[in-house]
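With one protein chain held back, the other chains of the complex are shown just where they sit.
Chain IDs A and B follow the sequence of writing; residue 1 opens each chain.
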Amino acid sequence: MTHGYARRYGAVVTMPTDADTSSDAALRRQLHGLPGVDAVGLEARAAALGTRSIKTTAKAYALDLAISMIDLTTLEGADTPGKVRALCAKGANPDPTDRSTPKVAAICVYSDMAATAKEALVANGAPEIKVASVATAFPSGRAAMAVKLADTRDAVAAGADEIDMVIDRGAFLSGRYLQVFEEIQQVKAECARPDGEEAHLKVIFENGELATYDNIRRASWLAMSAGADFIKTSTGKVTVNATPPGTLLMLEAVRDFRAATGRQVGVKPAGGIRTAKDAIKYLVMVNETVGEDWLSRDWFRFGASSLLNDLLMQRQKLSTGRYSGPDYVTVD
Amino acid sequence: MSTPEPRLPVLKTYKLYVGGKFPRSESGRVYDVTDSRSTWLANAPLASRKDARDAVAAARKAFGGWSGATAYNRGQILYRIAEMLEGRRDQFATEVAAAEGVSRNKALARTDAAIDRWVWYAGWADKVTQVAGGANPVAGPFFNLSTPEPTGVVALLAPQRSSLLGLVSVLAPAIVTGNTAILVASHEAPLPALSLAEVLATSDLPPGVVNILSGNTAELARPLAAHQDVNAIDLAGAAPELATELEVAAADNLKRVLRPTTDTDPHTPWTADPGTSRLLSFLETKTVWHPIGT
Partner (left out) sequence: MTELTQQTETAKPAAFAYAPAPESRAVVDIAPSYGLFIDGEFTDSAAGGLRKTVSPATEEVLAEYTQAEAEDVDRAVKAARKAFGPWSALPGAERAKYLFRIARIVQERSRELAVLETLDNGKPIRETRDADLPLVAAHFFYYAGWADKLAYAGFGAAPQPLGVAAQVIPWNFPLMMLAWKIAPALATGNTVVLKPAETTPLSALFFADICRQAGLPRGVVNIVTGDGSTGASLVGHPGVDKVAFTGSTAVGKEIARTVAGTDKRLTLELGGKGANIVFEDAPLDQAIEGIVNGIFFNQGQVCCAGSRLLVQESVHDEVLDALKRRLTTLRVGDPLDKNTDVGAINSAEQLARITELAAAGEAEGAERWSPACELPSDGYWFAPTLFTGVTQAHRIAREEVFGPVLSVLTFRTQEEAVAKANNTPYGLSAGIWTEKGSRILKMANQLRAGVVWANTFNKFDPASPFGGYKESGFGREGGRHGLEAYLEHA
């Protein structure tokens, strides 16, 4: 495939990052030069992909893949070390009755629980499971920059492998694109560790607050250009969270961004994905939009909590032929 | 154990229909409903102004979804109402006969007409736009299109004498175009209206699209006519003096007002060809301009 999109998106790709020469106006011109999104057509395409019928061997593959892509999440004010340890045990061994069940990709917690999660995963013999920490005054993003950076720094120091930051939606919606761009860059800088490694940066847009598909596409390009390793739909804390059309649009963005720059960025829908059926629809969307390069936990994640048990019940159904029930999966 | 003859029937508790639920009146009041020979039939809820207020809130909440549903979908639901009503034809004929003091055959005919009226209006759902709207050939490089849109929340005072056909004849044209309704049933003959709620509740009609109150017409109509979140009122069931008073109250927020008919026979307006006048009464016309250029 040639990189025709590169020409179209070239302006964004070479977006000036020097604060002295860049401006909101310059970013606005570039982001608003992206092709528009027709909502009806986008939603129709997402719905059509949702009608694929995934059966037998394909379903078995998809269920295991989906489990392996979960960022098993607890983001509650009532979180305790005990809750986080239980979640880590679940993530390391999702189905005690079937050891062939894949482990989840990551445990996603608030930054003050990152160290607890890290220890618990090691204790459960699953150090390969990542610890993802939300940061930057999650979920509202309403704090001074210094606070957001400190939040990030703490999480990285506590051992977080991944940082899920939120953008400042107020800044984005009022056209202060440069501020959003620079915030992402600065948070990205805080992801670096002394050992030269760096925590992967997921950038949460809160699609439900961005309100339009055009905004989601612009936020995607802004975040990718600023260095995001992943782009993520939602915090899970507002009314509208991950939706198939919003995620499809972000998949198109990472596809086009790679075609333009050669750099691959991951996608993470989060919030509201509760059933195996829904998860499989997302995997179909990945498969038919960006292809198998993204069909791994390195490039696609589900931010979810209750999804895991439904996947496990479906997995049990496939192996036993009987419908399972909630008493046959563990609740943590 | 054998059932004694005659078997003692199980009586129905009649309730209001508000927001898809069947509450009693918040006032806790009921009143006697009798047939034409003064035989007691049931206690009907005597709804209060607070019930009316709740019904308006439910209708407003339902308006966005119902007016935003496709016309095809609304038509399907109205047709479904006809199907469900057909299945309970005998029950309604019995209630109509008691309420209106007519023979069973006459009551059956009126029930059938009520069912067919739902079918008539079901078909209008996706046609009224083509009949009442259209492209306007303005003198300039503009696309100009007028389309009818529902007025909003409509209060309907059901006819006092035509307990089912009359009530369907005011209800169906109001909701088919996307309005939501508060229907005040006939004071003396509310039972067919309250039973119709059971049909509506099992016909995929979203909760709150139709809300049905029974009680004293004037007591309920006054707060509805004065309510600032009601957009229109159909005075079919109001006596002339009350109608004038309500129309004055309705002027406060310029409600669209449909005046009662002046026929001397209370059934004539409902047995006649319904035409489109009621259908078009609760519509606003929206006209969109857009330049045509390059």
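Throughout what follows, contacts are C-beta pairs under 8 Å (C-beta built on N, C-alpha and C of every residue); 3 or more make two chains touch, one makes a residue touch a chain.
Since we're looking at a predicted model, the values are computed, not measured.
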{"item": "Sole contact to the chain not displayed, among A:287, A:305 or A:324", "value": "A:287"}
{"item": "Option from B:36, B:253 or B:276 whose C-beta touches the chain left out", "value": "B:276"}
{"item": "Sole contact to the chain not displayed, among B:45, B:75 or B:192", "value": "B:75"}
{"item": "Touching residues (missing chain, whole complex) on chain B", "value": "71-72, 75-76, 79, 116, 119-120, 122-127, 129-131, 143, 276, 290-294"}
{"item": "In chain A, positions touching the absent partner", "value": "1-5, 7-8, 35-38, 40-42, 44-45, 51-59, 61-62, 65, 249, 252, 283-284, 287-288, 292, 295"}
